[in-house]
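Let me begin by handing over the structure; questions about it come next.
A single protein chain has been omitted from the complex, and every remaining protein chain is retained in its original position.
In order of appearance the chains are A, B and C, and numbering begins at 1 in each one.
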Amino acid sequence: DGHSAGPAIIYDLGGKFDKSFNESAFNGAQRWAEENGSEFAEFEITADAQREQAIRRFAEDGNNPIVMAGFSWATALGTAAVDYPDTKFVIIDMVVDAPNVRSVVFNEHEGSFLVGMMAAEASETDVVSFVGGMDIPLIRRFACGYAQGALAANPDATVIANMTGTTPSAWNDPVKGSELTLSQISQGSDVVFAAAGGTGIGVLQTAADEGILSIGVDANQNYLHPGQVLTSMMKRVDNAVYESFAAGDMVEPGFNVMGIGNGGVGYALDEFNAELVSAEMQEMVDAAAASITAGDLTVHDYMSDETCPVLEF
Amino acid sequence: MDAMPKWADVVLVPVVSLLLAAIISAIVFVAVGQNPWDALKLMAYGAVGTSDFLGYTLFYATNFIFTGLAVAVAFHASLFNIGGEGQVLLGGLGAAIVCLYVPLPHWSLALIAGATAAAIFGALWVVIPAYLQARRGSHIVITTIMFNFMASGLLIFFLSGPMKPIGEMQVATAVFPAATHLPSLHDVAQMFGSEMFGRSPVNISIFLALIACVGVWALIWHTRLGYEIRSFGKSESAAKYAGISAVNITMVALLISGGLAGLMAVNNTMGINSPQLVDNAAGGAGFIGIAVALMGRNHPVGIVIAALLFGALYQGGAELSAATSIPVQIVVVIQALVIMFTGALDEMVRAPIEKLFLRSQRAGE
Amino acid sequence: MSDIAPAIELVGISKAFGPVQANKDISIRVMPGTIHGIIGENGAGKSTLMSILYGFYKADAGEVFISGQKTEIPDSQAAIAAGIGMVFQHFKLVKNFSVLENVVLGAEDGALLRPSLAKARKQLKSLATEYELNVDPDAIIEDIGVGMQQRVEILKALYRQADILILDEPTGVLTPAEADQLFRILGRLKEEGKTIILITHKLREIMDITDTVSVMRRGEMMATVKTSDTNPADLAERMVGRKVLLRVDKVPAQPKDVVLDVRDLNITDDKGVHRLKGVSFQVRAGEILGIAGVSGNGQSELLEVLGGYEKATGEILLNGDPIDLTGAYSDGQSRRARGIAHVPEDRQHEGLIMDFTAWENTAFGYHHDPKYQRNGLLMDNAAILKDAQEKMGRFDVRPPNPLLAAKNFSGGNQQKIVVAREIERDPDLLLVGQPTRGVDIGAIEFIHQQIVALRDQGKAILLVSVELEEIMGLSDRIAVMFDGQIMGERLPDQTNEKELGLLMAGMKDGEAA
Partner (left out) sequence: MDFFTFVQLGDASVRMAIPLLLACLAGLFSERAGIFDIGLEGKMLAAAFLSAAVSFASGNVWLGLLAGIGISVLLSVIHGLASITFKGNQLISGVAINFFAAGLTVVIAQGWFAQGGRTPSLPNDARFNGLDFPGALTRFRDKMQASPGMQFYSEFVSGHSILVYLGLLTVPLSWWILYRTRFGLRLRAVGEAPEAVDTAGISVVRLRFAAVAICGILCGIAGAYLSTAVQAGFTKDMTANRGFIALAALIFAKWRPWHALGACLLFSLFFAIDIQFPRLELRVVWIMVLLIGSGVAMTAYALRKDKIDVIVLGGLSLVLALVALLAWRGEMSDEIGAIAALFETVRVPSQLIQSLPYLFVVIVLAGFVGKAIPPRAGGQPYVKER
């Protein structure tokens, strides 16, 4: 009927409060709602079968724009979007080529590069590690960027990378995350970067228990274990959602890359990790960020050719 | 004399069981702060409120007919095939291989080829459990559970490795070629100028399901094989006396069961809007089949009715969770209650009803 | 006499299992220090009554008095406390426990096992010497024979200091010698003042050792009399409700060619027990060969081999051609195709599918018969139904309703359905196992007539029965089996029950003569 019921957001399987990717998306929506005193519709799917149904439901209810967090939405959105030409869709982390879809992707490799440098700097053992969630190109992009950063800061560093699994349940397996972390610690790692959704909770927990440093992902996770989380690789999904909501049905379709330059990715610094990040570390990282923005430094993007020069999967 | 007339066994007992399940479900709703009456209305609307919703309900019901039949055929041989889940996944693998790697010019050919492959793969997946049950007496329940896990592992291996398109993130095959996409009921309706079923994925596999129902009915009650399956299921010692081979019947009944479960893959891979095989393609349908068969008293007609009910529950539950803060897992809870009351607590419902009939009989004498 | 309270008095006991009224208003008194017999046809409710006394079932109505005291017996614990011990028809032993553990189970002294076991071991030793009840306390139940198992059951009761001992058909599984020993033990227990209730089908046992006897029929108590005041014929009459004709009318057989020729048949079961030890015999067309023996001596295995559901070594010729004993054609279907029909020993577990209707059961085993097929694919259910209706009419199955489930027919009528199915196949060879077990006298006569009529048509018949009377009455020749062997052959008019009994107990042919 043309009447807009306001924006809507649909979270991915990890759920709204995964303290990570989805939560970050939620925070962006929440921020928009608080600032504008408006409401938004939201939905957490619990099975893949619900995806298309959920999109159609919101579209039919007149929600506009409809933001979906996560690459898994691509197929469903590709099918559904054509049927609702008047509705604007935003997909985060994946590209869907349709006239009414805005695709937002992040340069995770750049952000990961920065925290990789910090990890190598902070490490006493010269061994740093990475725990990925589901083994997909996107997560390999994180890992590859991280390894490049670590080696850039310390060419002697060793980077261990493990993936939790090959299914979506890998996003939500803190037990395994914890075990992987212990295994990495045994191989000498004293800084671990978790890009694993809910699984990361287990990684950070174990790192805290074992007295090594950890690095959070997506949202700022420094607060989870004050003084024990070195930093968090910020992927400003919240900003992407916020901006989409703010644009309303005027969302501009097309391809949108969020990198270091436009504040899409970065590292977190707050009262919880202030003591862990030395001035020179910060200096070094900021310099790297500047040269990435300036184009002087290119971080290899795994997804560009599905290879990583410094890491074997 | 039987203590109870047949209609009481076939209708009254399941209805009372369902009512009990509904009452407990209502309590669960209250416990999570939802008015059960509102929830029921929402679910009913979600299940059949629009022709789209109805289409989804039928889509899910199609799945459950296949798995319900699968469980029922095995049940007739007194075998508990709890491995529907895995057989569905393998059926999907079969269908996907055919659709992706065999050039099929038309959906009708794709349907035949896909269905055959799905059935064969589903049946093959139960060969080892069946063989072990028949030959070595290994309990079919445990072996098929293990095969469910292994099926999931195998499927993920294929979907995250050999069959995954480069650059894709989803654990899924590529989308099948358009020629293999089965016509949806919407397409069928459009031929008659109707917009029925809208974008819902319900498709012509539902007819395949109904044909399977007729087939199972004929098999079980009108063929020698069915006669032997039922004999074996009712009395193994008598079957032995009659010269019915326990090994053969165990194998054959389970293979048919596995094939039927595998067939479900036609619906949920080739029939959906973006036809492809995803990692959790079974979505619990293998287990729901148990409840469907139990409630349907292992008869195709009962199975169709029970499948529709579960389809409505599934779809209605999804809509309920979309409209409220209740997670879709509420469906799983209701499903559990239905299985509990119609299956395990059958005697609790049956005994008092039987007693009532017995008393009225005695009084009548 | 009236001033001594009866050891047991049951008043107005009733018990229904669903629609079956197993006990109807039964009253009975048993005086202390006596042996009291209970007889009655199968299904008369004997076991049910005793199980109620032992607290295994709960009566719907009625009262129990022990030594004059009204006693509530809600469970077996209460019965044991009241001094009652029972040896069930089907032993209630834990098969993979030792004798000692079985004896101690439920009669432990404390929460820890060790002291109980030690005490029981000592007790068993003294009981063994006292009553000649020797058993190895550490033997595992499944490794010892049924006779031994029965001893364990008796020891269990004695260990619990039972004053009243109930034995439910204790001799059914025993050889005559073992039975004699049992009765000696019972005699000694009686001397000690214990009260014994003995359920049996064997009128001779009743006459030999009981003081009083009760007769049950169809759930009701017909009479209780002093054994000395009655005789077997009188008891039999009371049991079935009319005069009993024990002889079958038949003309002498006219045996022709050998139909069945069994040569050196051997079976070793999966536990390594030698079940059949070189069995050889022949059955001719137009004769009935009866195989007598205590159950469990290989007769069942013999029927199973012939019926095609047990593998064996040796040779079997049917009309001169060998039968496949182990290969692809060693199954029941092939046997039927060769013209062997089989009325199995156990109609409820083999001959019929109790949940199937009568018409479905009519095709059972013969469901591949072309006349039951509509085409290559489908069966012709209508044809089977029609056939069933006719057969039920001819065999006077009551009610003559083929749509009724088999379980809803009485035992005798169930048996008629099976016999009709097998006899009407017009077989060359009919195997018959326990054709009248649990069947009332009217049906017995009918079934016997049918078997004789088939013989007179020139068919070969192999009859296996544990009822000596049936064997004597029906057979043209009698072979006796013991321990997997044929001990000897006799002609019915040249032998007697005593001689057969000795053969059944394992006496060699020469010794028995």
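Observations, loosely collected:
Definition applied: a contact is a pair of C-beta atoms (placed from the backbone, for glycine too) under 8 Å apart; a residue touches a chain by one contact, two chains touch by 3 or more.
Given the structure is predicted, the values throughout are model-derived calculations rather than measurements.
The shown chains contacted by the absent chain are A, B, C, with contact judged over the whole complex.
Across C:Tyr54, C:Tyr309, C:Phe395 or C:Phe446, the residue that sits in touch with the chain not pictured is C:Tyr54. Touch with the chain that is not drawn comes from one residue among B:Phe80, B:Trp217 or B:Phe357, which is B:Phe80. Only one residue in the set B:Pro36, B:Gly49 or B:Gly153 touches the chain that does not appear here, and it is B:Gly153. Contact with the chain not shown here comes from a single listed residue; of B:Pro36, B:Gly49, B:Gly215 or B:Gly343, that residue is B:Gly343. Residue-level contact of chain B with the missing chain is found at 28, 31-33, 80, 82, 127-129, 131-132, 134-139, 141-143, 145-147, 149-150, 153-154, 156-157, 161, 247-248, 251, 287, 290, 294, 325-327, 329-337, 339-340, 343-348, 351. Contact residues of chain C toward the unshown chain are 17-18, 54-57, 75-81, 86, 88, 92-97, 101-102, 104-108, 110-114, 116, 156. Residues of chain A in contact with the chain left out of this view: 11, 14-18, 22, 44, 46, 125, 162-163, 165-166, 169, 172-176, 178-180, 182-183, 185-186, 188, 190, 198, 201-202, 205, 209-211, 224.
Rule of thumb we're sticking to: only the chains that are shown with their structure count from here on.
When every chain is represented by the mean of its C-alpha atoms, the one lying closest to the mean of all protein C-alpha atoms is B.
Centroids of chain A and chain B (each the mean of its C-alpha atoms) stand 38 Å apart. For the pair chain B and chain C, the distance between mean C-alpha positions equals 46 Å. The touching residues of chain B, when paired with chain A in their complex, are 52, 56, 156-157, 160, 166-167, 169-172, 175, 199, 273-274, 276, 278-280, 283, 318-319, 321-322, 327-329.
By the touch rule above, chain A contacts chain B in their complex via residues 43-50, 52-54, 56-57, 71-72, 74-76, 78-80, 83, 94, 134-138, 166-168, 303, 306. Remark: chain B residues 1-3, 218, 221-224, 227-228, 230-231, 234-235, 237-238, 240-245, 354, 358, 361 touch chain C in the complex.
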